[in-house]
Structure formats: structure tokens, C-alpha cells
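Removed: one protein chain of the complex. Kept in place: all other protein chains.
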Amino acid sequence: MALLEVNNLALSFAGLHVIKELDFSIEEGSIASLIGPNGAGKTSVFNCLTGFYKPTAGDIVFNGKSITRRKPHKITRQGMARTFQNLRLFKSMTVLENVMSGMHCRSSAGPVGAIFRTGFQQKEEATINEFSETCLDFVGLLGAKDRVASNLAYGDQRRVEWARALATQPKLLLLDEPAAGLNHDEKQQLIELINRIRDQLNITIFLIEHDMGLVMKVSEKITVIDYGEKIAQGNAEEIQSNPKVIEAYLGKEEDETA
Amino acid sequence: MKKSLLLSSLGGALAGLLVLGNVATSADLKIGIMVPTTGSEATYGKDMENAINLAAAEINKAGGVLGQKIVTMTGDAACDPQQATSAASKLVSADVTAVVGGYCSGATMPTMKIYGDAGIPMVIPAANSTKLIDINQGNAFQINSTGFDQVKTAVSLFEAKGINKLAIVHQGDGYSEDLAKLTREKWTAMGKEVVAYEVVNKGEQDQSALVTRVKSKAPDAVFWTAYYADGAMVIKQLRQGGYRNLIAVGDGSNSPKLLEIAGKAAEGVYCFSNPTVEYLPAAKSFHANYKATYKQDPDAYAALSYDGMKLMADAITRAGSTDKAAIIKALAATKEFTGIAGPISFTDKNTLARSNFVILVAKDGKWILNK
Amino acid sequence: MSIQDILLQQLANGLILGSFYALVALGYTMVYGIIKLLNFAHGDLYMLGSFVGFIILSFLSTYIGDGWAGILCSMVLSMIAVGLLGVLIQRIAYVPMLSAPRLSILITALAVSMVLYNGVMALTDGQYLAFPTDLSYEGFDLGNVFITNTQIILVGASFILMIVLYLFVHKTLYGKAMRAIAIDQDACRLMGINVNKIIALTFFIGTSLAAAAGIMAGTYYGSIHFFMGFVIGLKAFTAAVIGGIGSIPGAMLGGLLLGLLESFGTQIPFIGTEWKDVFSFSILILLLVFKPTGILGKTEIERM
Partner (left out) sequence: MVNPTNTPSTGISGQDNPGGLSGWLYPQKNRMFILMTLAVIAMLIPLVSNNYGLEVMTNVWFYVMLCLGLNIVVGYAGLLDLGYAAFFAVGAYTTGILTSQFGVNFWLTIPVAVCVSACAGLIIGGPTLRLRSDYLAIVTLGFGEIVRIIARNLEITGGASGLIGIERPTIFGFQLNQIIHFYYVFLILAILACFVSYRLQHSRLGRAWQYVREDEDAAEAMGINRVAVKLYAYVIGAIFGGVAGCFFAAKMTAISPETFMFQQSVLILLGVVLGGMGKIPGVIIGAFALVLFPEVFRGLGSMRMLVFAVVMLIIMLYRPEGIWPAKKS
């Protein structure tokens, strides 16, 4: 059974159709990608999946349950985590505190617990700490846990965002252009990390990416959209030889030179 | 190093604070003045302070009280209950023998408890909400006629003018609401009609809604129970809106400013007033002295404030000591003390036995005594 | 007075109140539209407008009298002076804050408002000042309904100002630049538009409209004081929201609508004058909750 199923998804605002009748699905345990030229609507798809945009029509089924029109925090709680295209760390907080945010939806102590420091609350705090450190360790940043997030190098900040997403204990991890701004070595580490997350943590991965080399290397299934419409789907080889895809990308280049 | 700096600066701040409360520790007779010297009512407050200080200076010139010189100390009530309590505590802490003051009723109320608990005799020259009577612990004496007296004066004017339908407008503060309520009670008890009972917000410029409402009820008279500043705007807009019948204002509106702001709209407006200096034959020399000392004319509560200080000095002399309880007793026993604003005696509730309200009327941009 | 009379009278009252609201609301909406800043100090600039007008008129009245000519002169001068002050405030207080968190900008705007408000309070000792003009009450007496010439002139003047503004924004290059900046500042910069200059111009126009309203209010109501800007600032903001914040016709419409709404609202028997502000604030809150985009505002991407 597919972990995520998107049927007839459509999104429009102010009369502009950003996504049109999009269908695709992601198998549990796979690494899938969504590609398309600039402005094709990829991030909008992510925003619909994670509840940031309210789709105009269509249905999103995640882990057997419809999550269409659910609020973002509920979707996260159901096991879908995301990273952002432009880093969205809590800049003035420490790396560890950043990662702890992911544990919020897996814990429950309220104000009363906080004021009286009940046994339950203390135990929960310890768990939050411990698991967050585990996540940081997984991405190799445990040593930097007490540093302020904005003081880290760009590549490290990206990894903090990953650790934060992992701390939500997701089933599906959505990565919005994870390789943007990374150098060659960092990209290699990224590929390795993506594979480790899938293999060791058994988390399904869905990513948007511009770096075709990386996409082709990691993805098992690729969906291509242009102007909000699906134009192709398949594995790396199929996509690379698909005339529609080539046209879409070349067309884009024309636009750029124009 | 830094630690000691931090602590010492904290300590310094505290020490400064504590010293503040301990100014003036001579053998003089210390009298507290509690008036608003900051805030929106500061002009009145400073005027009262001036008048009280003038009285004190005159008393000192004549040899003081029981051989002691009077030293005054002002606490700023700012017309705000919180600041007033702190001002009252300041005066009590400075160990004043008595207090003259109280302008805003709302700010005076919470201080009554502080003075009452300390047993300090108090003469209130201006604040006159009837609620002050209920919480008086017996140590405070109001020498401004209370709302009850003003209502009596107002009603007598309305009756004389053959008014039947009355509209009352107040400003949503303790003083003007109190006066408005008392007037309504009295007027309806007389079997007459209050056709409109309205509130305006302080400082609000547009009163068209009020004007239309009042006009639609076609009252024979409109009674504005609040202060001059907003009163002027209300009068102006009532006239602009085509209201032609009688308008009367309470003592809070007794100010030349009202006439200045309202312009010709104010012609013929009646005003109930406590006796102000220009209408008091006995106050001629006071007026001259005040003007000579402070280079300005005394305002509405100057005469009463001056009387307040004089009365207090008189009571202390009669008590023969600076014992607070004795002074209170002497104050209560005051019989026809001749102040420049009229004779003072007290009822058993420590309010003025005889009303001293007068009626003024605006003519050619000036208030004149209504005959 | 019959019901019809009351309604007619309140229509007239509502129009004049509404045109003051509209003039002040325009400044809110223009500034908000262009840099997304809620200028808390805007109501105080209205207040300042009338004080500057007061000073100029007191000075001018010995030369050209305190009639309409004097009022017009002082209005123009005060609009320029206060408009420049608006630009100065923007330069000193708002420009350094543009990249700061929203909370900081809001508090800064509040602080500016407090400085102006308390500054005038300190200067005037908290006193009400009589505006140095005393216009006649002549006008039309339609039975029980009374409309003065002053009212007609003031409503006319504010409509003229609004029409001029509308034409400026829609027909001139500067106006086009303003609208473009509201949509995308960076793109405008790339297109060679002097963004800072246009923002300053927006502040100037918005502020001078508030100043114009301030002088008109001084003329009409006859007295001015340091806190006259607080309530009208709030009401004008409400008006801007009713119309759809960021929309210029919206602010005009919202202003008039709120003026009329208040005027009629206060005549409802059980809502006395004492509940008037509760009435308008409730409208504001309900509106913000249920239709934050207002009547003419653009809808944004619907977020969950």
C-alpha cells in the first residue's frame, strides 16, 4: 500500500491555477522526487501536503487516512515532517533547542506540569533531551548542540533542520531543495545521509530538487510537473529520455534567455 | 568588582528611595498639601497649592500657630488613585500634623483610608463627591458644598425658569456622574421628567450623536454636570445643531476657558458655582495678594483652598496643641468660621452646614452673577 | 423630531464624521499598503496637524483674518509642515526598523505616538485650546434638521482632497510607482524606481491628509487638545480595515461607512451614547475576526 496518495489535487488563488489535477503516490520505504522547472508549483505541492495551503480540490491520503485540509501541526503529528527551501531555523536558539522543537508533538506536559515540575514532566523533559541528542548525533552535529543556530555554517544549519525534522519521528520526510547552497562534498554527504535515513530509520523520503545529478542518483521514482500539471512519472532513466520533460526544461531555458 | 558595583548601585537606589521619605525634620508645624500638580488637572492643583501656601505665609507672618511656623509639603495626587495613595503615604510618613487638599474625588477616595488610619485631620477644599461622605472616618472635613447642595441650587433655577423636561449629560467620571445621578433622582422625585440622560467620552470631539439624541427628546433645559473643556464643545455643538433652549453647567465648568472655547455659543449659559474670588467681596485683598505673589489671577478653588488652610490653623489654635485628635475635635466644633468664601460650620457628617453655591450667567463672553 | 428627521440629521452628521475618518484612514491605508507598517502615530499626526494649524492661524489671523481664507492658508501650510514631519519620523524611527521583528516595529510606532502625544501635552500643559476661529451657524433649516454651511464646506473640501488623491494615485507616474512598490519592492528597485523616495512621498501625502483632517476638526469643533488623536486614530484604523487595508477607495468608503454606522448606531434606543465606543470597537473586532480583508481588500492565499 502506498504511504502517500494524492488524487486530483488542485490549487488556485486569484484565478491562477497553480496546481491542476495532480495525481501521484509514494510507496512506503521509497525515495521519491518531485521535479520541474522553476515556478512549476513544486513548493506549492509541498505546502498543500503539509497543510500550509488549502487545496481547492482533491484528496490527500497519508498512511491510510485523509489529511486534506488538516492543519500543519496535525499533519506533522501524523508522521509527515518537512524542511524548508530557505532555512527556517529558530535563529537565536541553540542547536539543541531547535531540535527539541521536533519533539513537541510527541510530548504533552502543560503549564501545570511546568510550574510544579511533576515527575511526569521531568521524565518527559529527559526523554526530549535524550532523543533530540540522538537525532543530532545521527546528523553528526552533537558537538555543536549548545551553539546558537545562526552561528553555524550554512551546511550545518541545513543539517540542524534535518535533525529537527527527524525529531518529530516521521514516517515520511519532505525535503524542499535539500542540496541548495551545498558544495560538492556536502552534496555527497547529503546523498549518504538520505540513504541512511531511509535504510536505518526506515523513513520514506520525498524531495524537491534542482540538482538533477542528485535526483537521478537517489530517487527510485520521479514525478515531473510543469505549470502545475504532471507531465511525466517514472524512474531516472525513463524521465531522462522523456521528450515532454526535455521540452519543459528546454522551454525553461528559453525563458531564461529571453 | 562588577558584583559589588551592581549591588552597590542597587543599594544606592534603595537608599535614595528611603531618604526621599524623610525630608524636613524640623520642629515646625508640618502641614501636608495634597493636590494634583501633574496630569490633566495640574492647573487647578497648582492654583490650590498657591492659595494654601499664601495662607500659610500670612499666618507665619502673623506669628505662626501656637508659636510654631507652618511648613507645607506637597504630595502630588495627579488625579490618579494609585499616585494619590503614594502621595498620601508620603505625607503621612513625613509626619504631617494635618492635611489640606483633595481635588479629584476619585483620587481622594483611596487616600481617606490612609489619613483616617493615621488619624490625621484633613480639610478638603474641592473634592465633593457624595461618596466621600460614606467613607469618611471622621477626620476629614469638606468645605466645598457637596453635590447635594449643588443639586438644590440647580433645581431651584430650573423651577424658576419653568423647566419641565430636563436632559442631563455627564462625562463618565466619578464627579460628574455623581452630580448627574443626584439631579436625576431629585428631579424625578419632584414629579418632573428627565427625558435624556447621556454620557460623553472625555476628549471626544464629535458630539453630533448626542446632539441629535438630545434634540429629538426636545428638552426644556440641558444640564452639563462635568468639566469646562468638554462642556465647551458640547455647548458649541448643541447650538450649532439648532438647540435653542436653556443650558446650565455644573461647578466643574466654571472657567473663563469655557467661554473662550465655546465662543458665542456660550451666551446665556447658566453655571452653578462655589464662590470664586471675583464674586466675593471679602476676597478683595486675597485676590490682590495672590496676583502680586503669583503674577496670575486665582482660579476656581483658590478661595476655598485659602480658607481651608486658615481654618486648619484656627482649629489648631483652638485645640491648643498639635495633638491630632484634639484638632479633629476642634474642627468638628467649628462655628461660623469666617472665611473669604463665606462662613463655615459643619454638619454631623463633616460637610458644610450651609450651601454657598451661587448662580452665574455668561454674558458678552464673561461670567457674571445671576440676579 | 420624527424618525425621518432623526435619520436625515444623522445622515448629515455621519457624512461629516465619516469624511474626517476617511481622510485619516487614507494615511493608514497608504502607509500600510506600501510598507506593511501599522503607523500608530498616525492619529497623533492628525492632532499635530490641528496644533500646527492653530499656531499658523493665530499668526495669520492678524493679516488675513480668521475666516475661510485664513483657514485655507493655514491648512495648506500645516499640511506641508506636518507632512514633512511624517517623512522625518519615517526616516528616524521606521527606516532602521524595517528588517526588525514585527513586534519591535509595532512597539516603535507606539513609542513614536507616545512621544508626540506627551510632547504636545507637556507643551500645552494638558490644556484645551480654543481654535482661533468662530464660524457662523448659518445654514439650512429643514424643519427640525439643521445643516450648517460650515458642514457643507468641510465635507466638500474632504471630498475634493480624496478625489485629488485618487487621481494622483491612478493617473500619475508617482502614483503608479506607489502601487507597484506595494506589490513588489524588490522588483521596483530592479526597475530603477527610487523606492525610498516613493515611500517618503507616501508618508508625506498620508500624513498631510491627516493634518488636513486635524485642521478641519479644529475649525468645526472649535477646540483642540493633545489626546484628540487617540480615538480618531482607532476609528480611522477601523475604517481602513472595513474598506480593506491597503486599498485607497476602500479607506474612503470605510470612513464614510463607519461615520454613518456610528451616527445611526447611537440612535438605536437601547444603545445609549454611553455604549457608542463599545459599538464601534465591537464592529472592529468582529470585522477583523470574520472578514479581515475588508470590503475592497485583496484576498490572500488561504492558509489553514
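Lettered A, B and C in written order, each chain numbered from 1.
Keep this in mind: a contact is a pair of C-beta atoms (placed from the backbone, for glycine too) under 8 Å apart; a residue touches a chain by one contact, two chains touch by 3 or more.
Because the structure is a prediction, the values reported are computed rather than measured.
Put simply, the hidden chain is in touch with A, B, C once you look at the whole complex. Within the whole complex, the absent chain has one touching residue among B:Ile59, B:Val92 or B:Ile235, and that is B:Val92. In the complete assembly, the contact with the undisplayed chain comes from B:Gly172, out of B:Gly172, B:Gly242 or B:Pro256.
Residue-wise, the contact with the chain that is not shown comes from A:Arg82, picked out of A:Lys20, A:Arg82, A:Arg198 or A:Lys230.
Mapped onto subunit B, the interface with the missing chain covers residues 2-3, 5-7, 9-11, 13-14, 16-18, 20-22, 37-39, 42, 76, 80-83, 85-86, 89-90, 92-94, 105-106, 109-110, 113, 117, 129, 131, 134-135, 170, 172-174, 176-178, 181, 199. Against the chain not displayed here, subunit A makes contact via residues 50, 52, 71-74, 76-77, 81-82, 84, 88-94, 97, 100-102, 104-107, 109-111, 113-117, 121, 124-125, 128, 146-148, 151-152, 164-165, 168. Residue positions on subunit C in contact with the hidden chain: 38, 93, 96-97, 100-104, 106-108, 110-112, 114-115, 117-119, 121-122, 125-126, 230, 234, 237, 241, 274-275, 277-278, 281-282, 284-285, 288-289, 292, in rising order.
Note that in this section only the chains that are shown with their structure count from here on.
For the criterion of most C-beta pairs in contact, the winning chain pair is B-C.
With centres set at the average Cα position, the gap from subunit B to subunit C is 37 Å.
Shown for subunit C are the residues that touch two or more other chains, of which there are none.
Subunit C meets subunit B in the complex at residues 1, 5-6, 9-10, 13, 16-17, 20, 125-128, 130, 134, 137, 141, 144, 146, 148, 150, 217, 221-223, 225, 227-228, 230-232, 262-263, 266-267, 272-274, 276-277. Put simply, subunit B touches subunit C in their complex at residues 39-40, 42-43, 172, 197-201, 203-206, 208-213, 215-216, 218, 229, 232-233, 236-237, 239-242, 257, 260-264.
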